[in-house]
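With one protein chain held back, the other chains of the complex are shown just where they sit.
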Amino acid sequence: MTHKIKDIAAALGAAAFGDTDLTIARVAEPAQAGADDLALATNQAYADALAEGNARAALLWPGADWQALGLAAAIIPDRPRYAMSGLTAMMDAGQGFEEGIHPTAVVADDAKIGAGVSIGPMAVVMPGAKIGAGSVIGPQSFIGTQAELGDFCFLREQVSIGARVRIGDRFIAQPGTRIGGDGFSFVTPEPSGVEAARASLGEAGTETAQPWARIHSLGAVQIGDDVEIGANSTVDCGTIRDTQIGSGTKLDNLVQIGHNVIIGRDCLICAQAGVAGSTRIGNNVVLGGKTGVSDNIFIGDRVITGGGTIVLSNLPEGRVVLGYPAVKMEQQIEMNKAARRLPRLFRDVAALKSAVFKSDASD
Amino acid sequence: MTHKIKDIAAALGAAAFGDTDLTIARVAEPAQAGADDLALATNQAYADALAEGNARAALLWPGADWQALGLAAAIIPDRPRYAMSGLTAMMDAGQGFEEGIHPTAVVADDAKIGAGVSIGPMAVVMPGAKIGAGSVIGPQSFIGTQAELGDFCFLREQVSIGARVRIGDRFIAQPGTRIGGDGFSFVTPEPSGVEAARASLGEAGTETAQPWARIHSLGAVQIGDDVEIGANSTVDCGTIRDTQIGSGTKLDNLVQIGHNVIIGRDCLICAQAGVAGSTRIGNNVVLGGKTGVSDNIFIGDRVITGGGTIVLSNLPEGRVVLGYPAVKMEQQIEMNKAARRLPRLFRDVAALKSAVFKSDASD
Partner (left out) sequence: MTHKIKDIAAALGAAAFGDTDLTIARVAEPAQAGADDLALATNQAYADALAEGNARAALLWPGADWQALGLAAAIIPDRPRYAMSGLTAMMDAGQGFEEGIHPTAVVADDAKIGAGVSIGPMAVVMPGAKIGAGSVIGPQSFIGTQAELGDFCFLREQVSIGARVRIGDRFIAQPGTRIGGDGFSFVTPEPSGVEAARASLGEAGTETAQPWARIHSLGAVQIGDDVEIGANSTVDCGTIRDTQIGSGTKLDNLVQIGHNVIIGRDCLICAQAGVAGSTRIGNNVVLGGKTGVSDNIFIGDRVITGGGTIVLSNLPEGRVVLGYPAVKMEQQIEMNKAARRLPRLFRDVAALKSAVFKSDASD
């Protein structure tokens, strides 16, 4: 998996300089780079660290003086961060999953397996499932009854896809992804304490305990093209219709997507974020790590939430929010500053009360 | 799996109207409903959408005029939301797991397998385990040494149940549920920084670093009847006695239950909630999504927490709370309003100081 500088540059649409026939075996950080490595030095601070390593070639930023850095060769893309995508795709050593269907895999007779599909050891493919051409089902993974996967999907080890889930092309699932668990939906014979508390904003209501009856999920999950879902993340089935994730959307690890949720295109949902049942999320939304979104609300296109944000009500498109509950980010930053000065404010007001009302403002 | 309107109504204890011999193949939302579907139109807004679809039959709310909606047949239960439970149970197509013990499953010779048990491909049942009659062990699931499951349990794929865990009847586990990991319990040879910080509320104490020694979990987990646990949720073993989850309690996805925790009956623990070690939770408690509950505290019966609540101290029965740290929900809503008006309050106080003290109240 070695590449010449000129071939890497061509693949990235970047300019190449110096000895472009130099062969690269790996990518490395500047200080750790050896003679066969391409060092990543995409700003001056990283470039300073080149002296600590032995790189002869580096990927640099527009305008960098590669010769002054003592390099034999350089690649300079217009947008180095974007070039990382193509570069890392070229240099990825992969997981070493083998081609073909492993003899220990259990594949139903009537499953439709496309050309060039790889199914790993101990994997299970249930009746009626379809797997598109070129897809890889990792070791010990599970494809449920009548589930459908498009072409060129890549599932790591121990992924599970439930019955009737439909997924588009080029889907990527990290280890332990769970698609198609049942939604969390329970109901009491009579209105419950939760319903009472929602109605009154505070009173738990009835003292009569009631058992919870299960509402089964009759819907499944529908996922577009080019979606990636992280390790141990969970996406639940819908109650009547399918839960939906739009094309191009990426989920990080340990993310929860509840039943009936609809997520648009090209969203990023960062680690440990959760979206509760029946909420709709627009396109190009970014939910920061640990963001929680309440059930049955609407999040507009291009909304961005900071880490730890808890969204309890609708957000209009383009809104950038932070906090619990979510408010505009700059407002939250003001509120946080004010909160830190609160004890002083209390002292100020006590002094004012004392001065104005001529009485000791004990509190 | 088709049903006549009259049979569905009878099963739900609901009234049936019109052509009750009409046959239903699926349940659908009004706008998507076809001629063989039962549309769910449990309020006027949903009923308005019937015109967009082709439903001939619908489940409606008490008092609805089914004929005015142009339907050929209708089912009207007293409490439509509760009727969803029975209806979805009837119409659930299931996961398609086969009957019997799959030849690839590894089942210990001395495991006690009840009548009618299904064990899926690649599942493992360890020595001394007991599985009650009619239970289903999903593909690639694991039942540990001497673990016991009651009757009519249903485990999805890739569930794991550790050694000596005891579970009652009708347990449901979604994919990737982990019961019986070891508790997270470590101790330093001398009192640690955490112990010092807890004692002083703020000073990390000793600068001498110490390694952590492991406290093994000798207890297991004990789970009552009719419990459901969500995808990739984790329930840890107790240190000396068992961690306990009471009958009728339901856990959503990615929930964490720490060692020694005792949870009562008929609780709902929503997604990504966590309960730290040795905390006790009463009956009919509802923890909203992402709720965190500190260790070694008590949560009374019928407590309800809003989404994102962090509970750091005991809560009396019936309390409805929100926030970080948790306070009464209506108080938190007041506090949130006040917090948004804080910057203005600071300006008001500055003006007052200037007026009262005749000096420039720079801050």
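In order of appearance the chains are A and B, and numbering begins at 1 in each one.
Criterion: a contact is a pair of C-beta atoms (placed from the backbone, for glycine too) under 8 Å apart; a residue touches a chain by one contact, two chains touch by 3 or more.
As the structure is a prediction and not an experimental result, all values here were calculated from the model.
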* **Candidate in contact with the missing chain, chosen from A:S135, A:Q222, A:T239 or A:Q272** => A:Q272
* Absent-chain contact - pick from B:T20, B:S118, B:Q174 or B:T239 -> B:T239
* Structure fact -> Filtering B:G34, B:G70, B:P325 or B:P343 for touch with the omitted chain leaves B:P325
* Missing-chain contacts mapped onto chain B -> 104, 106, 122, 124, 126-128, 140, 142, 144-146, 158, 160, 162-164, 176, 178, 180-182, 184, 186-190, 193-194, 197, 201-204, 207, 209-218, 232-234, 236, 239-241, 254, 256, 258, 272, 274, 276, 290, 292, 294, 310, 312, 324-325, 327, 331, 334-335, 338-339, 341-342, 345, 348-349, 352, 355-356
* Structure fact -> Note that chain A touches the absent chain at residues 26-29, 32, 40, 79, 81-82, 84-86, 88-89, 91-96, 102, 104, 120-122, 139-140, 156-158, 172, 174-176, 226, 228, 230-232, 248, 250, 252-254, 265-266, 268, 270-272, 283-284, 286, 289-290, 301-304, 306-308, 318-320, 323-324, 328-330, 333, 336, 339-340, 342-343, 345-346, 349, 352-353, 356-357, 363
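Heads up, the rule we're going with is that only the chains that are shown with their structure count from here on.
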* Angle of rotation relating chain A to chain B [CA atoms, steps of 5 degrees] -> 120
* Structure fact -> Distance in whole angstrom between the CA centres of chain A and chain B is 23
